[in-house]
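One structure is given below, encoded as structure tokens.
For this depiction, one protein chain was excluded, whereas all remaining protein chains were kept in their positions.
Lettered A, B and C in written order, each chain numbered from 1.
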Amino acid sequence: MRRYIARRLLQAAIATFLVITIVFFVMRLSGDPTLLLVPEGATAEQIAALRHALGFDRPLAVQYLGYLGDLAHFDLGQSLVQRAPVWLIVASRLPYTMALAAGALVFALVTGIPAGIAMAVWRGGVTERLLSALVLAGQSLPTFWSGILFILLFGVSLHWLPTSGADGPASLVMPSVVLGALAMATFARMTRISVLEELGRDYVTAARARGLSMGAAVVRHVLRNAAIPVVTVVALEVGNLLAGAVIVETVFAWPGIGQLAMQSIFARDFLVVQAIVLFVSMVYIALNLATDLAYSAIDPRIRGMA
Amino acid sequence: MRGSRVLAIAAVAACLSAHHAAAQPKTELTVDLAADAATLDPQLQWDTDSYSIYRNMFDNLLTRDVAGKIVPQVATAWHYTNDTTLVFDLRTDIKFHDGTKLTPEDVAFSVKRIVDPAFKSPQLSQFDQIAGAEVTGPAQVTLRTKSPYPALLAQLVKLSIVPKAYVEKLGDVRFNQEPMGSGPYKLRAWQRGVQVTLDAMPDYWRGKPPFASVVFRAVPDGPTRIADLRAGRADLIRGLSPDDAEALKSERQVRVLSVPTERVAYMFVNALAGPTADVRVRRAIAMAVDRESLITALQQGFAKPVNEVLTPANFGYDADVKPWPFDPVQARALIKAAGAEGAKISFLTSPVYDRRLNEAIQQMLADVGLQVEIQMMDQPTYLRRRQGTPVEAGALSQGRWSCACQDADGVIFPLFRSGSIWSKYSNPAFDTEVDAARATLDEAVRKTHYRRALDILREDVPGVGLFQDVAIYGAKPQLKWTPTANEAFFVMDMAWQP
Amino acid sequence: MRPRVSFGIRVIVLLIVLFAAAALLAPWISPHDPLRQSLLLRLKPPGSATASAGLFPLGTDDLGRDLLSRILYGARASFIVAILSVSVSLVVGTLLGLAAGWFRGWTATLIMRFVDAMLSVPAILLAVLTVAVIGPSFVTLVLVLGLTRWPRYTRVAYAATLQVAGLPFIAAAEMAGADSARILLRHILPNIAGPLLVVATSEFGLMILFEAGLSFLGLGIQPPAPSWGSIMSAGRQYVERAWWLTVFPGLGLFTLVVCVNVMGDWLRDRLDPRSAGR
Partner (left out) sequence: MTPALAVHDLRLLIGGAAVVDGVGFAVAPGEVMALVGESGCGKSLTAHAIMRLLPDAVRQDRGYVALDGDNLSVLSERQMRLVRGRRMSMIFQEPQAALDPLSTVGAQVAEGTGSPLRQARAAVLAMLDEVGIADPARRIDQYPFELSGGMCQRVMIASALIARPAVLIADEPTTALDVTIQAQILDLLRRLAIERGTAIVLITHDMGVVADIADRVAVMYAGRIAETGDTAAIFARPRHPYTALLLAALPRRTDVPRSRLAVIEGRVPAPSEFPTGCRFAGRCPLADARCRAETPLLREVARGHLSACWHAEAVR
């Protein structure tokens, strides 16, 4: 087990390194941000002077090594545009994305998993048909469209919720639901399959033969067994939620790192973009790792091997 | 890092639970801007949103009044001792927010700081004609320029005075996070990407500020800014589109404020490469664009016609220069004469520019026989190509130009003077005129030079002035404020109507 | 979900065919030129008609262009981008997967580690980043979508190849003297086509969404060329006054993606019973 974790960590490190490298060079494909920073009337000499001062006239390899060197010292550098430490900029936006991702995850879990269970337990009935339509919708709805429709319906027409921005807890509702819809669908599908598979097992019949109700058998035995494959997707979906936040935060003007990423990409604020991608990838990788470890928490068979 | 993370989470929680009471009488002003400040150090970024916020925390050496005239602020008076030396007399009763006095040393320090290449200020190019700044008396500072520089005063309007001792103590990075100036408001809190909150300095030297506190919120979505205004969550919003403004005009709980700015919407026409190297094609393009319907239909009237690539808010604008009339028949004939019928014309653009304007112009030129290909690229690539060789720059592009100096020198010089990175045009006669206008401080002489330069541009058409851009704001009817052409956003000039 | 051609599936197939036909026949069935503007007819609601310009069944956009025509042409963009980018990732991913599964050893380690790395960056983030930086264009869009989405095919092709390569008839073919390329293409590829097709179908729906998403962010199909995403992006500014600009293209997008997803589930149940319903 320990060797396994060590191997996974090494893989994660390599993946992270590749990500850093790809993003570093992709960002520099179309040149540096000097032109975006200078006032309109600047002359060629003034532009060259600022470029030199910012260090963008150095060879790419030198810039790359410099960046790696800084990273090795846990220094994410300073934002060119905001002239503040990158960690400070990202950290000040991070709580918003965490709140949004958490909201979306909670929504997806509290709707998706019961929906999946219901679809499995009441299979073949009206409940299943209604719920699978809902799941299909969640899976096929483009967030930018459902986002606008929600704004139109609940914000503009009904005035129930603020149209966008981070203005009180109510403003978290719409973006969470919109962002969580896809994860909800994934959880529901996964849960349905998993519960269906478990419902067919002998231990369910055995438990009922001991006098447990169907509900009790599901709660006491089926759910825990069905949870194992679901846990995997939950972890993977958290990564997807962070990525999906790019569009949802743009639609809802939510001041998280997704919005920051878009702003920084367009402003060529290299270090901020790199830090965000680095962060998201590391979360992604860490979640994958955590999933594997979560198995052992749920399943005593694997715990035994540890 | 961990500590600040916790703080940040707490801040979100606080913000999420805060209730914005809309009850009157209000002592707070809430402003919706399109974006958060990039920096609050006034000597770094100068985008409109940062500018709108930090200018309220600092005093400037000079400023403009509502009419656009340059007037004293920290300086009380100034005089040239020769063409390159300018002496400023300063006020002595100004205090920074920590109670220390604003001294000539602070002024000299502010000038030297922004022109120091090591400071890497994006604003450097606006001030790099300054050769030095010395304290020459207990209330006096003397600036020297590298050569006679008529636009100096206009540039100094943008120079904020920062406290020398405080900046040196904190260092540049921390000063940007905890800025302090001598202006009517001081920073209370900055939630990055969300809002900046300022508190009034009750004993400010120009009088008691009109609001106890001001909140600048970053609301990127236009419709949301409008919703905020309607719902009373915001008192003043910036960046209304003409369509929105038109729709809001009829509403009673909202007032639309607009002002023509010094920003000119223009179309660049490449005079050195491609089909547009032929002056007949360029003139045809000038006649093919129906500027009247751009203003009425696209801008909903929120724009003013201009006769040249310059606005009436700029020094040097001349209303007597006659623009080319809208005449598609004549334009088509000219294009035929030039043998350019059906010619492919590239129109470079980036997402920054108004998509509708691109597409409308494309259609208008198609109507006179030119096949316009819109080439969308990212902004850095666009700038690189537009500023590159004449062949790279494409035949056409649109732009909105503001030098923030309200002077022809900041517009037609960089746009059309040979050798300038923007210019894809070369006419020695024009160069002579704009060079001469730059070399003297005599306003009458400068005006004459600019008139001649504008006449040359009219004949050569290296660019077409489309309209004077109008800044549009939405406000509560109770808010008293007159927006200005330089898009300054001084809270000191606003008040609740009694 | 039973593996027989039910009524529901027939309807779905019919809808997909209708969408494809609309995309294919857009130039002939559009009531107007999708690029023809009329500044006097901006933001007209659905059903508006004028004597000179005719009927605008779904209204007009902010430059007075016919929305229905733009949506029909937009279907074209969606299909072409999705087909091309799925092809790119299918080819790249399958080749790499085949190579990894056939040669094993270092080749496989190298390829599969790279797959892991690719899968550890959210694809949409990478696509947004790359397109934003390189600058949006049709070719960029197809390549970026194609080249960020191949790892899923590689994983499937790798696993399937490993499995098929162990079967006796492959050994027989090898002994008969067939070279690697021939075995891979003639014997292994047909045997792993099923699972790859299942992945390709589900990816097809995703690609349609990605294209629309990137166009919505201003990073996809560039105006004035019509794309569902860019129509909605422009329409967002007018959401209060011109709901039709966001509602109709979104409805088209949503319906098409639903159809493709249902189709994908159905195919999966038929071709890949082990992962039924997943």
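Convention: a residue touches a chain if its C-beta (ideal position, glycine included) is under 8 Å from a C-beta of that chain, and two chains touch if they have at least 3 such contacts.
Quantities reported herein were computed from a predicted structural model and do not represent experimental measurements.
> Based on the whole assembly, the unshown chain contacts which displayed chains?
Output: missing chain touches A.
> In the whole complex, not just what's shown, which of A:N225, A:T250 or A:S264 touches the removed chain?
A:N225
> Looking beyond the chains shown, say which of A:A166, A:A207, A:I247 or A:A267 touches the absent one.
Selected residue, touching the omitted chain: A:A207.
> Considering the whole complex, not just the chains shown, which residues of chain A touch the missing one?
123-124, 201-203, 205-213, 220-221, 224-225, 298-301, 304
Heads up, the rule we're going with is that only the chains that are shown with their structure count from here on.
> Report back the single chain whose CA centre is most distant from the CA centre of chain B.
The chain lying farthest from chain B is C.
> Between chain A and chain B, tell me the centre distance in angstrom, where each centre is the average of that chain's C-alpha atoms.
So the centroids are 38 Å from each other.
> How far is the middle of chain B from the middle of chain C, if each middle is the mean of its Cα atoms, in Å?
The separation of the two C-alpha centroids amounts to 43 Å.
> Indicate the whole-number Å distance between the mean C-alpha point of chain A and the mean C-alpha point of chain C.
22
> Give the residues of chain B touching no fewer than two other chains, as numbers and ranges.
223, 351, 378, 381
> Got the chain A residues that touch at least 2 other chains?
Touching at least two other chains: 30, 151, 156, 266.
> Under the touch definition given earlier, write down the residues of chain C that touch chain B in their complex.
35-37, 39-40, 42, 62-63, 132-137, 218, 222-224, 234, 236-241
> Where on chain A is chain B touching in the complex?
30-33, 35-44, 46-47, 49-50, 53-54, 78, 81-85, 87-89, 91-96, 98-99, 151, 155-156, 162-169, 171-172, 252-253, 255, 259-260, 263, 266, 268
> In their shared complex, at which residues does chain B touch chain C?
222-223, 241, 243, 247, 293, 297-298, 351, 355-356, 358-360, 362-363, 374, 376-378, 381
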